[in-house]
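With one protein chain withheld, the remaining protein chains of the complex are depicted in position.
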Amino acid sequence: MTDTAPVIHDRSAFDALAEAVPMLRVAEREARVWRRFWRTSALTSVLMPLLFLGAMGVGLGGLVDDNRSSVEGVDYLVFVAPGILAATAMQAAAGESLWPVMAGMKWIGTFHAAAATPVSPPDVFGGRLLWIAARHAMTASAFVVVAALLGAIPSPWGVLAVPAAVLTGQAFAAPLSAYAGGQDSDIPFPLIMRVGIVPMFLFSGTFFPVDQLPDWLEPVAWVSPLWHGVELCRGATTGSLGVASAAGHTAFLVGIVAGGCWWGARTFTARLAP
Amino acid sequence: MSTAVAMLGPRRALRVVEHNARAYLRMWPVFVSGFLEPAFYLFSIGIGVGELVGDLPGPGGSPISYKLFVAPAMLATSAMNGAVFDTTFNFFFHFKYAKTYDGMLATPLSVRDVARGELTWAMLRCGLYATAFLVTMWALDLTPSGWSVLALPAALLIGFGFGGVGMGLTTYMRSFVDFEYVTLAIVPLFLFSATFFPLSQYPAALEWVVRISPLYQGVALERALILGDMGPELLLHTAYLGAVGWFGLRVAGRRLGSLLQP
Partner (left out) sequence: MPDPPDSSGAPLIEAKALTKRFGEYLAVDGVDFAVQRGEVFGFLGPNGAGKTTTMRMIACVSPITDGELRVLGMNPMTDGSAIRARIGVVPQDDNLDTELTVWDNLVIYGRYFGLPLAQIRERATELLHFARLDDRRTSRVDPLSGGMKRRLIIARSLINRPELVLLDEPTTGLDPQARHLLWERLYRLKREGVTLVLTTHYMDEAEQLCDRLVIMDDGRIVAEGSPRQLIERYCTREVVELRFALPEQQEAAIARLGAVGDRVEPLGDRVLVYTSHGDEALTRATGDGIQPDSVLVRRSTLEDVFLTLTGRTLDE
């Protein structure tokens, strides 16, 4: 079993990269699993937001546009599209960060398998986030293309909505994965979805401007990572965001991602190498 | 003898209801939060977006606020939510993994009883959600018509319809991956059943597609009752929901037998 003369094999560029960066090896595992279901997965993750865009942007939008000349300066379809983009990133991130992390940590134990190799616990955490980011980049791009074709993205800055959406997704994936990694049971998960994610989805400026909220509720929207993500995406698609505001929103989201990563590295190390 | 057994039938099914009730009592926060989602939609889209929409033409041409338009649709949705989860996801989990039914079937319970029992439970849950939602609507002054009291039995009918169909379809599923299809089906139903905008917003050619949606039938029924817009179409909605529910239940009852005792 032990080699006396090592056999030299050709290394592809990805092989060399994966050897250097352990996190990529974990992301590769996620990619392989995804490859088996990619058609259904792509269908759901691209179709769902487009359905929302159709229903809310066009169907509901028709009613709004009959009543008002504009919402924050634009047609309702243009107003709602970036909201849906950012919100979809959030929903997808939540779905990827709760139950699948529980499965990897406890139910199936694939994280433990990875941690027995040169891959370290923080690599396992980071690799998952990397893959989530890659997936979001794909689905966000698809959404932006279709939305643009529907006339929902007037500004050429709209391409920046894709990284904005990815960042929004990470701002949920990082803390939620860290949280789920430390849990022993999935019983709180549906609660988090219904009492955390869904209200955030509905009240963070996705479907109506936050200044319509009662005064006492408005500050709550400002701490919602989704609101920051929506502002960034909307600023990009309508070309109406100033540099200072953009920097502020980005900094907020990056801060959450950083905090989530710190928490996640700690939790994963504690669970995988106690 | 056979009459006695026939009379005992539905009562035995109550054992299944009891089993579910116990399980949920332990997880009551999850149970309660199931009602919250449509409520959130009511506040967000109904009221929040409602400000942007203004008034819509109501029955008889007089304007109604947008939130009054949306509320009955959310009521119907909460009834659907109440029934669907238990008769699909939970139902599948029970008969495939937890072997819950194997234990029950070792007693005098029959497969039909199990199916009826699960549906009864789903309807109970849906009734609870619908009651809570109706009370919320009443508190928000969104139940103008006296016919609104019928909204609760209508909700149970919606639960029956979706529950039956849900169970019937679930007996065809092979693994959890198939549940992606449930989500794939529910979301378009939710968005496109005249829930957030009226049928008149659709191109005429697509109107019939919306009409076949069971959620549309439920939404139309609830909207008519809440607004007091009575007419013969209500019989149609009722019949439709009853029929799909009954049909789904029969399919489930038949297939469950061969699935559990091959």
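Observations on the model:
Every chain is named by a letter (A and B) in the order it is written, and numbering of its residues begins at 1.
Methods note: a contact is a pair of C-beta atoms (placed from the backbone, for glycine too) under 8 Å apart; a residue touches a chain by one contact, two chains touch by 3 or more.
It should be emphasised that the depicted structure is a prediction, and the values quoted were computed from it without experimental measurement.
Counted over the whole complex, the shown chains touched by the missing one are A. Of the options A:S97, A:S120, A:S177 or A:S224, the residue whose C-beta touches the omitted chain is A:S120. Contact with the undisplayed chain is limited, among A:L43, A:I108, A:I187 or A:L217, to A:I108. One of A:V33, A:V159 or A:L191 touches the chain omitted from the figure, and that residue is A:V33. Counting the whole complex, the residues of chain A in touch with the unshown chain are 1-3, 7, 9-12, 15, 18-20, 22, 25-26, 28-29, 32-33, 36, 108-110, 112-120, 272-274.
Heads up, the rule we're going with is that only the chains that are shown with their structure count from here on.
Across the complex, chain A is touched by residues 27, 29-30, 33-34, 36-37, 40-41, 43-45, 48-49, 51-54, 56, 66, 177, 180, 183-184, 187-188, 191-192, 196-197, 201-202 of chain B. For chain A in complex with chain B, the touching residues are 37, 40-41, 43-44, 47-48, 51-52, 54-56, 59-60, 62-64, 67-68, 71, 76, 187, 190-191, 194-195, 198-199, 202-203, 207-208, 212-213.
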